[in-house]
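Of the protein chains in this complex, all but one are displayed in their positions.
What follows is subunit A.
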């Protein structure tokens, strides 16, 4: 539509307004007292002054001195701007004791605003104007809170003069109706609610002529730097590649994960109390830092000195990384603020600190801050933010003892890698087990491994896998010893059988030779007897013929 817009000076808000407040138009910010309206005004003016635009703040309740202080407290060089004429305050507070008799006209307000904007011969429409708590401007509203014709005329004139104006007003039904419908081209409503005893502030754009804008309720937070919204990050898809993989710095952990962890990936470490989650995270932090990465460790549970002490006790020496600024412990308390503010804080921290990896110990600390759906949604957006910034996010999930090792957060779809730590009870001991439940895009180990926390850090070992069952710990040792004995017996028997095998053919050969000899002997014996008999028979026959011949022939 060709509406030009001006930046709001509030991080995250320009994106929701597709550029900023409407230029040359009044924008109305409505909300209950204390929800931060004035800060939106001051940031809008500061943004202008920082760009060299003349910025004028008109105040209907707060003293000019106080506003000046606020501006300074937000970190702006307000004294310098005032000296340079870039920032000035028009005091629209009523003087006490004024009485009214007869008709009046409030055009003088516009005259004063114009004069402030035009000081030094400037073009009023080139500047920025904010009017704080217009609803408190004397004579501007009737007793019911309806804007008088005078007020509407003022706003009309501001628009006719093409002055970019931001107006705040308390959220009364009457003021809302009269101002919203006629006076403002854009309306932003601020709301604050108490959820789970924590303050949650939200912003909603209810009207914005000619400009597409977000229509949701957007959470915002207020800190020393003023209000800010969840940054909308450009989601220029994160591409998985081997180059995008980083080593955990642990020789057994990398293969378990199929090579390492992806930049911009998400890792969840789930486990019950005492299963070694924090130690594993310390090992990871140390390993990632050792690979030259910058790691931010957000801890909800222990402070830095406690963690350092615990890590040193298991041989994880993080001191060099802390000194080198690669590792940064951040202590947070879940009850400091609501879910949404935690998210905004984290997103801002990521944008300012630019870590390569963010470790959150533990995300379950935030489950008390909202219903499961809200917590899941918050973590989803956190993972998205990390992904878009190429930040590896490592989350710890503490499982309750009654949960039977089942995650109740329903986060599986968010995760690239999911490691489960278990305490396995057998006989008289607990054994720590580690298992990769899921690892997108990596050839992770399917096997349950045993891991031990030693004074040299974490040691990951293969489990005993004989006899069709997994056995760990002391029982694993016993089984292995029994197996060794068993093996020795078998080996000995094998040797004996092999010897027998070698000897057996010889035995039979010898018997065969003997038999052959006996056969030959038997044959020889038979042959010689037959010969003897034949000779004997021939000799007998010859004798008989000779005898017959001697007797004179046959008779």
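What we mean here is this: contacts are C-beta pairs under 8 Å (C-beta built on N, C-alpha and C of every residue); 3 or more make two chains touch, one makes a residue touch a chain; residues count from 1.
Criterion: contacts and distances are computed from a predicted model.
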TODO: Match the chain absent from this complex view to the correct UniProt protein name in "Arginine ABC transporter permease", "Putative xanthine dehydrogenase, molybdenum binding subunit", "ATP synthase subunit a" or "KaiB domain-containing protein".
DONE: "KaiB domain-containing protein"
Open item on the list: Touching the hidden chain in the complete assembly: which of A:137, A:245, A:363 or A:378 does that?
Closed with: A:137
Task: Options A:65, A:105, A:427 or A:455, residue touching the unrepresented chain - done: A:105
Task: Sole residue of A:6, A:42, A:86 or A:116 that reaches the chain not shown, by the stated touch rule - done: A:116
Open item on the list: For subunit A, which positions touch the chain that isn't shown here?
Closed with: 90-95, 97-109, 111-112, 114-116, 137-139, 150
